[in-house]
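Structure below; questions to follow.
Note that this is a trimmed complex: some chains were dropped, and none of the rest were shifted.
All chains are identified by letter, namely A and B, in their written order; residue positions are counted from 1 within each chain.
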Amino acid sequence: MNHKLLAAGLFTLATLTSAQAQSTLTFYGIADLALRNVNNQGVGSLQSEVSGSASTSRVGLRGSQVLPDGLSAGFNFEHGLAADSGTEASATKFWDRRAVVMVASKTLGELRLGRDFVPTYTVWTRYDPFSYVGVARSADFFTATPAGPIKSAFAANDNTTVRADNTVQYLMPALGGVEGGLLFAPGEGNDATAGRAKVAGLRLGYAAPGLHVSAATQSSQNSLTTVGKFKDVALGASVDVGPVRLSGAWRQLKYDQSKQTNLMIAALGTFGKHQVKASMVKANMSGQVGATSIEADDASKFGVGYVFNLSKEASMYASLARISNDGAAKFSIPGGRAGLVAGGTSTGYEAGITYRF
Amino acid sequence: MNHKLLAAGLFTLATLTSAQAQSTLTFYGIADLALRNVNNQGVGSLQSEVSGSASTSRVGLRGSQVLPDGLSAGFNFEHGLAADSGTEASATKFWDRRAVVMVASKTLGELRLGRDFVPTYTVWTRYDPFSYVGVARSADFFTATPAGPIKSAFAANDNTTVRADNTVQYLMPALGGVEGGLLFAPGEGNDATAGRAKVAGLRLGYAAPGLHVSAATQSSQNSLTTVGKFKDVALGASVDVGPVRLSGAWRQLKYDQSKQTNLMIAALGTFGKHQVKASMVKANMSGQVGATSIEADDASKFGVGYVFNLSKEASMYASLARISNDGAAKFSIPGGRAGLVAGGTSTGYEAGITYRF
């Protein structure tokens, strides 16, 4: 059994060796639940129990096989759930987080097919110490609720700011610290209501001890993006200063005459079993949707968090965050009462438990 | 590998030991199918294949980790299915049976979050030898079909007589034979159609060799319980007389001007590989719903069963039961034809196979 996997708290079902091939099948997941309070300006507070505030609750299956001549093959199916109610994270996609199969060569790189993360999401979330989840998540600025590029391009249908169906990816082999990949998804008719979009993307990164930089760009088309493509560009970097990782990321979304520019500055300090996190995120809306200007509809968010790691598998945490809206913006922390006033603040705090298996 | 788990027929994926923590991940489940005949007075018989007549068909994942200083952490996700058709037991909640994460101390007790059983259900079912399932199940009296407290408080939405979402529980540490716990769930806006209810409950029990007593009380509020809380109280006891466990339980449900009082007297005899079961359950409706009295709408049920245990994992069984209704009551055994006459009888028998993994 692979000792590194044990240290990571993953359970490897079996490692089989034959003359031809060595296979591994790993079962893994996360159970994460927290109690949250959200106060939305104008409507007051609401308490709730929420799933996945430190890391999305999930169950996954991952397998791979080492083949001769530096080749390998494998797959990954990953299901997300809302552990507060036992509900699937997606009503229609049980394996909403990932469903991929791949073949790879050590020298030529990897070919991967299936539902997977898009390049810009991968870049952006690498530099978010809150992993895009919880009260302090940067995800609150990537919703289709406000008038802007996401809503204009996708309406209430699946958008491609996180994942895409039907992807074909080429990932380059490890080359010094350089890594990168190409992603393409056929539109399959570009039926937005079925969540189908034609996607093309590119990602490049460089890692050295204590340093990480990466960038990505992608475009999406569906039956709604009739006046051009939805464009998504992301850049980010992190640097380790002693026990503290400082990070920053920039991401811009564009569609038609609307644009959303996001900036994140964050820090993650690890002191033995203790971790402290802080992030500041800004969303700057510009341009217009139809005849309506969205220039004034900006927002910023500040979040802090603390994690106590009981072990590598079990932890307890608490976080606190506030969104400040301008103009007609109504960005809010999930779990609050409906009716936040335009330009108001949304404040949330929570405490919870994470168990990784 | 833990020998006790083996004996129970559970499969433990791996037991990992490090200087810091020892973890276990267990995969388990039940496949249970039976053939059933139900005769509803006035409409005749219908044959069907049914899932979970001796124990609900399910697939579960359970993990825990022993931490230093008497601490531990863990989780449990459990999915129910109808194995006759391959359908999920709940159309919206894949992990309908349980989704919890916990941290515990040997001296201070356990903190548990997530979807779980409510205290009154835990008390009541402990004393039901049919485990709340099958033709002889006591569950038939806890449906929202007849006019009474359950239907008045929850209509066709999720009710809290079995499980609740969003729970926070404190479970006391083992203290002699005394065990107990508190449960609370925030209402999250109390939207009944979304299955959200504010729940508060308490359970206490005492176990000694050959003896078990317990009691629980809880109240629920949602957007429909506008004239007060839905109240649920349960008491029960069992005593072992040689190879026979005699048990009895009492449970009362109240909402607005309606009340339902349930009484169960049961016996479970274990003779080597053979088990015999019998139970008598009565539901006494009283008060009124709106202007309509439900005083006369009572019912009683008698059930007997036999189980042949091929092993600890595999068994075959047969059961027989009859519900006798009074007044306007139409309680019925599931799987029959629609149209049972008011005050009529519903008779069912079945035979099936259980496999535990």
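Definition applied: a contact is a pair of C-beta atoms (placed from the backbone, for glycine too) under 8 Å apart; a residue touches a chain by one contact, two chains touch by 3 or more.
Just so it is clear, the model here is predicted, and its values are computed rather than measured.
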Copy number of the whole complex, given 2 identical chains are placed, is what?
3
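The working rule: only the chains that are shown with their structure count from here on.
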Chain centre separation (subunit A, subunit B; CA means) in Å
38
Touching subunit B in the complex: which residues of subunit A?
1, 6-7, 9, 11-13, 27, 29, 31-35, 46-49, 51, 57, 59, 81, 83-88, 91, 94, 310-314, 316, 335, 337, 352-355, 357
Residue ranges of subunit B touching subunit A (in the complex, touch as defined):
13-14, 16, 18, 20-21, 23, 25, 27, 61, 63, 65, 67, 71, 73-75, 77, 90, 92-103, 111, 113-115, 165-168, 185-186, 188-189, 195
